[in-house]
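Input: one structure, supplied below.
Of the protein chains in this complex, all but one are displayed in their positions.
Now for chain A:
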Amino acid sequence: MNILYDERVDGALPKVDKQALLTELRRQLPDLDILHSAEDLKPYECDGLSAYRTTPMLVVLPRQIEQVETLLKLCNRLKVPVVARGAGTGLSGGALPLEQGILLVMARFNRIREIDPAGRCARVQPGVRNLAISQAAAPHDLYYAPDPSSQIACSIGGNVAENAGGVHCLKYGLTVHNLLAVEIVTIEGERMTLGSDALDSPGFDLLALFTGSEGMLGVVVEVTVKLLPKPQVAKVLLASFASVEAAGRAVGDIIAEGIIPGGLEMMDNLAIRAAEDFIHAGYPVDAEAILLCELDGVEADVHADCDRVRAVLERAGASEVRLARDEAERVRFWAGRKNAFPAVGRLSPDYYCMDGTIPRRELPGVLQRIGELSGEFDLRVANVFHAGDGNMHPLILFDANQPGELERAEELGGKILELCVAVGGSITGEHGVGREKINQMCSQFNSDELTLFHAVKAAFDPERLLNPGKNIPTLHRCAEFGAMHIHAGQLPFPELERF
């Protein structure tokens, strides 16, 4: 089934007259920058999931929140669908435009309004890049903890919309754990603050509900993030293993020791070789798996924990354990991991990145099954894994120019996600559902659960004008996709409890 918006199964979209809309926009918002010609619209046809492209009807680039309010009110009145977009680095097609809709680009809201060291928070506009917040806070020895691999480019508004993660989530949490408040504008043009500068707020926790809601409930126009004191030191251990199973067990052993590492990452042999070839990080290319374990905090504790972790890794059968000798080597160890996606990209014309999560204990079985599926579909799969928090990133290698390969990659990806659900996990840990995983939502949630999601949507956007077709599939799509049959006693893994 085509991933692009399909009115037959995703619901009819209102018919919009482009010229009339353009005229009305210019009348009501004379200062608003609007792109409408084919060559200007082209660069906005996809986000970080470039396999799927749709040219938007119009692109608007506001500079003032009042323009966003007026625009959304107008869209609500004229029934025009709106897709919000930040830096466009998302990997699930969450900002994939609609032919019948406006693409609302928030990138020009790029000002850091306030760094408040005593209040340990930063108030920023949604287009501010993730890394720019930590850079601005650095003179105060503070930083913003969530660090998705795209942090150099991705914007905080998109991080909120996707509840972005990163490699330090196990210890420091996701975006939702590092926010104090967001200001949003609803489709009715109503501006509201969710959360507050205090640690909690009265009423329902709408801040939690909006975080990760993928632009379906409102548009983020300001974000107040928590800042943390920078850890005094960070040390990284690199351990090599002769099997992914042994590396997986070592992860559980570290946690059983009562240690929560700042980062705990695993890569399999194909990913190790790709990264080493690209970055020359000093990875052991013969290892079947490596673990990168970062320990951070106060110096004395970090030294003691390094010794403990080294002992655990050796007991768990590591063939080699290396402590990064200095900061340069530590950065190099991480560079290999953070560039694993583009590194794997060099092995193959195209790759497709999965984002499933599983209970960690299921890792050996899941990796084995992925290996078998890789053989069945005749496509190579490299595995990069946030081992500490059970978030897998299998990378499926394919060549879109070979007839049928993209479809095979998609089908293999779908099988991997269904496998994650079957062992008690989720189809997405941090990349979001977007458009990409819309069909797999039918595997993770039954029709009653999806119905409740639609009810939440209806409380904020009853006409479904904000980002239609993303995040939550229609029951019609699920029926058509054929996934509903798995709820009739024909689960792909019937012996397993479904979560």
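Note that in this section a residue touches a chain if its C-beta (ideal position, glycine included) is under 8 Å from a C-beta of that chain, and two chains touch if they have at least 3 such contacts; residues count from 1.
In this section, contacts and distances are computed from a predicted model.
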| item | value |
| --- | --- |
| Missing subunit (named according to UniProt) among the choices "ABC transporter domain-containing protein", "Phenylalanine--tRNA ligase alpha subunit", "Glycolate oxidase FAD binding subunit" or "Alkyl hydroperoxide reductase" | "Glycolate oxidase FAD binding subunit" |
| Chain not shown: contacting residue from A:53, A:177 or A:369 | A:177 |
| Touching residue (missing chain; options A:197, A:286 or A:320) | A:197 |
| Absent-chain contact - pick from A:29, A:182, A:366 or A:433 | A:433 |
| From A:142, A:182 or A:419, residue that would touch the chain that is not displayed | A:142 |
| Sole residue of A:34, A:51 or A:209 that reaches the chain not shown, by the stated touch rule | A:209 |
| Positions on chain A contacted by the hidden chain, ascending | 116-121, 140-142, 162-163, 165, 169-170, 173-174, 176-177, 186, 190-192, 196-206, 208-209, 211-213, 216-217, 229-232, 252-253, 255-256, 258-260, 297-301, 303-305, 357-361, 386, 388-391, 424-433, 437, 441, 444-446, 448-453, 455-460, 471-472, 499 |
